[in-house]
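Missing here is one protein chain; the remaining ones are kept as they sit in the complex.
Going in written order, the chains are labelled A and B, and every chain counts its residues from 1.
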Amino acid sequence: MRKLDAKTLTERLIGVGVLVFAVLAPQIVNGYWLDTIFTQTLLLGIGAASLIFLSAYGGMISLAQTGLMGVAGYALGNMVSQRGLLGESKGLALGWDPTLSLVLAIVITTAAGLLFGAVASRSFGIYFLMLTLTFGVIANLFVGSVTKLGGFSPIAGIDRRTPGFIGDVLNDRQRLYYIALIAAVVAYVAIRYVARTPFGISLQGIRDEPVRMSSLGYTVPLHRMLAFTFAAFLAGVAGVLAAWWDGQISPSSLGLNATIELLVIAVIGGLVRIEGAWLGAFAFIVIENEVTNRIPSEGLPVVGGSFNTVVGLIFLAIVIVSPDGLMGIWERLWGLGRLREPQRPAPTASPAGSES
Amino acid sequence: MPPGPRGNRLSSSCSLKVARRLGTFARLVRERVRSWGVVGAVPRLAAVGLVVFAILYVLFISTPPDEAGGGNWRTTNFGSAVHDPDSFLRVLLDALTFAGLLFIVASGFSLIFGLMRVVNMAHGSFYLLGGYIAYEVQQEMNPEGLGYSLQPFQVNTWEWVLPLLVTVGSIALFGLGVQQLLLRWNQGQDLRQALITIAVSVIVADQVIAHFPRHVVAGSPKFGGNAVSIAWPGWTNRFVDLKLFGIEYSLARFSMLALGVFVGIALWLWLYRTKTGMVIRAGVDDRQMTSALGINIQKVFAIAFIVGAGLAGFGAVVGTSQGNIAQLQDGTWLLYSLVVVIVGGMGSLLGAVAGSLLYGLVFMFSASYLPTIGNDCCTQYSIVFTFALLALVLAFRPQGLFGRAA
Partner (left out) sequence: MRRFGGRKLRLLVSLGVVAVAIAAMTQASSAAPFQALQVKYAIFTDCKGAFAFGYELDIGGANAALSEFAGARPKNKKKPSAGLIGGTAGGAKLTSVGYACGDDTPATILKEIRRLMVQKDADVMIGPLSGDEAVATANWAKNNPQKTVIIGTAGSQDPTMQIAPKNLLRYHGDGAQWNAGIGEIVYKKWGWRNAAIIMDDYSFGWTSAAGIIADFCAIGGKITKRVFPPLNTTDYSAYVRQLPAPDKVDGYFWVVGGTGTDPAFKAFEQAYGRLKAKQHSGNLFLWFLTGVAVAPRLKDAYIGGFGTGPGLKTAQAAAYEKSMKKWYPDLPATDAFVYNYYNAAHALVEGLKASKGRVGAALQAALPRTLRTGYSVSNGGLVKLDSRRQAIADQYPMQITNIGGKPGVKIAGYVPAVDQTFGGTFSPSKPAPGRNFPPCVKKKLPWQGKIQVVTNGKITNQFVK
C-alpha cells in the first residue's frame, strides 16, 4: 500500500469525521439547523458539485446548472401534483405516479442537458460560460411565460406525493435529511469514480489540451457533451431534492439570482475540488442566515442595499484574494515545502485554444 | 466565342459571367454539403428546411383568424404578409427599430470583449444605472414632473440631450473606474475577470435598487427600483407617412433606429478611420504583437472600456425613453447583449449589426406571427425561438456569424 502523506491522511480523517457528524447530526443539532442549514447544504452541494465537476475535470464553467435543477423541479411538480385534491391549482397537474414522475423528471433533465450540451460543446472558456448563462435565463423565461407549466405562480404539493421508498418528507424532516445525505455521498463517490474512468481521464486531457487530444483522435465535442449530460443528471438529482425540500417551485428558483448564488457557492468552496461544493454551500448558507437576521430594515449601514451587496462583496473578495476559494486556501496551506501531485491549476488561464 | 453582332456578344458575355458565378457558387455549396456526410447533412438540412418553412409561413401560409375566433395551425393574429402587408410591414419596422436599440447596447459589450477578452457581465447593471441617472437628470430639469414620468410634449430636445450626455459620461467614467480598479491587474485571466464582473453586477444592481429612484411622487420612498421612464422630445411624438400601403409609423421608433445607425456609423468611422481605432483593431487581432510594437496597450484598453460602458449608458437612455427602467432590467439587457453577440460573433461590428437584426426579427415575429389557436396558444412559446436562433447559429458556426474562427 502506498504510504499516505500527511495531507491525504488529514483529509481522510476530516472526511470521516464529517461523515460521522453528518450521520449523527439529528441527535446533535436542533430542528431548524438540521432542516434549513444542513439539508440545504447537502442538496445545494450536489448542484454545486455538478458545476465543480465540469470546471475541475472538464475545464468548463457552466451557469446552466441552476436552470437544470429548476427543470427537474418543474418536471416533477407538473407530473406529480393533482388539481383540486389538496388545493394545488397551478401547472399541468398530471397526477402521475410519484416514482414514475421522479424517474421521468431526472430523465427529462438529463435529456435537456444533452440538448444544451450538444449546442454548447464546441464553445470553450468564456463562450461556454456565456452560453450556459443564456440557457439558464432562457429556461427561467420559459417556465415563466409558458403558463401551462405553471407560470409565475408556484407549483406546490411536490412534497406531499413522494415515491414509496422516499416516504413522507413533508412531516419527517429527518428522513429528508438522510435521503439528501445518502444522495450527496453517492454523488460524491460517483464523481470521484467517473474522474478515474477512461472517460474521465480523457475529459481531463481535453480540459488541458483540447487541440492535442483532438489530433489524437478523441472527439472533443462529444466528450464535453457527455460530461455536460452527466452534470445535468447530478443537477437533476439536486433539483428533485430541492423540490421536495421546498415543497414548491417557481421561476425564481431558476432565475439569475439563483444562478449567481450557485456560482458563488462553487467559487467560495473552490472550483478545483469537489469537496468545495459542500464546503461552499455550508459557508454560504450560514453566512446568509446570520446576515439576513442582522441587516437593519433600512438596509446596510452606510452603503444601503441588502444581503445581495454583502454576497457580491464576499464573492469579489474571494475571487480577488483566492480564486480557488476555501479549498484553494487549504491546498496552499499544505503546498509549501513538499512534493505533491500536480493539481488542476487555478482557473487563471483559459485552456489553450479557447480563444478564437 | 464566335464573333457576332456586338450587342449579342456583350449580352451573351454578361449572361455567361453570371452563369459562371452561379455555377461556382453551386459547386461550393455542393462540396460543403458533401463534406457533412449523410449523418451531418440530415440535421443541418432539416434546420435549413425549418427556417425556410418559418419564412414561408409568415409570408404566405398563415391565415387571419375568422369571426368565430377558432383556428388551426395556420391561424395567426394578422394572417400572412400577402394577405395583410400593412401589419407585416409594421411588425418588420418594429423589428428593425428594436434592432437599433439592441445594437447600441450590444456593440459596447462586443467591443469590450473583442479587444480585452473581458466578458463584462456587469453590462446590464451599467444599463440599469444609466437609465436611472437619465431619469434623475430629466426630472431635475423638469420640476413640474413632480415625480411622475413626463410626457413628450413637456420635454424639449435639450431636456433629452442633456440627460443623454450626463448618462453616457457618468457611465463611461464608472466603467473606467471598474476597469482600472478590478480588471487591469489580472489581464489574460478571462474566467477570473468574468467572475469579477459578475460580482460587480450583483453589487451595482443591489445598490441601484437601494438608492433609486430619487425623484418620486410626494409620499413615496426614495428607493426600491420602481419603474420610471423618461420622455422623448416632443417633436418625435408624431407619425411619419410612409406612403406605402398607407402606413404611418411612429417617428419616435424611427429615432431609435436612427440613433442605432448613428452609433454604428460613428463606431465604424472610429474603428476604421482613426488611429486609435486602428490600434484597437490591431489589438483585437494580436494583443501581444501590438504591445510589443511599443503601443501603450493599457491606454487603448481604457479607451475601449470607456466607449463600451458609454454605449451601455447610451442604450439605457434610448431604452428608458422608449419603455422604462426598473429593477430586474439589468438581467434582461444582459441576456439581450449575450444573445446578440453569441449570434453575431464577438468583437465584430458587423457581427453586432447582424446579431441585432436577427434577434430583433425573431423577437418581434415570434411574438406576433405564432399561431393563435384559441386563446391558449402559442405566443407564450416565443422564448423558444430565441433558443432556436442560438442553437441554429451555433450548429453551423460556433463562433457566431462574423466571429473569428476558433
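As a convention for this text, a residue touches a chain if its C-beta (ideal position, glycine included) is under 8 Å from a C-beta of that chain, and two chains touch if they have at least 3 such contacts.
Everything numeric in this text was worked out from a predicted model, so none of it was measured.
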Contact list for the unshown chain, restricted to visible chains: A, B
Going by the contact rule already stated, which one of B:P85, B:G169 or B:G224 would touch the omitted chain in the full complex? B:G224
Decide which residue listed in B:R192, B:R253 or B:R287 touches the omitted chain of the complex. B:R253
Candidates B:F98, B:F113, B:F305 or B:F402 - the one touching the absent chain: B:F98
Please give every residue of chain A in contact with the chain that is not shown. 5-6, 9-10, 14, 17, 21, 28-30, 32-33, 35-37, 84, 86-90, 141, 144-145, 147, 151-154, 156-157, 159-160, 170, 246-248, 250-253, 255, 258, 286, 289, 292-293, 297-298, 306, 333-334
On chain B, the omitted chain is touched by residues 77-78, 87, 90-91, 94, 98, 146-149, 151, 209, 217, 219-221, 223-229, 237, 239, 250, 252-253, 319, 322-324, 326-329, 332, 363-364, 367-368, 374-376, 379-380
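Quick note on the criterion: only the chains that are shown with their structure count from here on.
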Using mean CA coordinates as chain centres, what's the chain A-chain B distance in Å? 32
Residue numbers of chain B touching chain A in their complex, please. 113, 117, 119, 121, 182, 186, 188-192, 194-196, 198-203, 205-207, 209-211, 223, 331, 335, 338-339, 341-342, 346, 376, 380-384, 386-387, 390-391, 394-395, 398-399, 403-406
Chain A residues within the chain B interface of the complex: 61, 119-120, 122-127, 129-131, 133-135, 137-138, 141-142, 145-148, 255-256, 260, 263, 267, 299, 303-306, 308-309, 311-313, 315-316, 319-320, 323, 347-350, 353-356
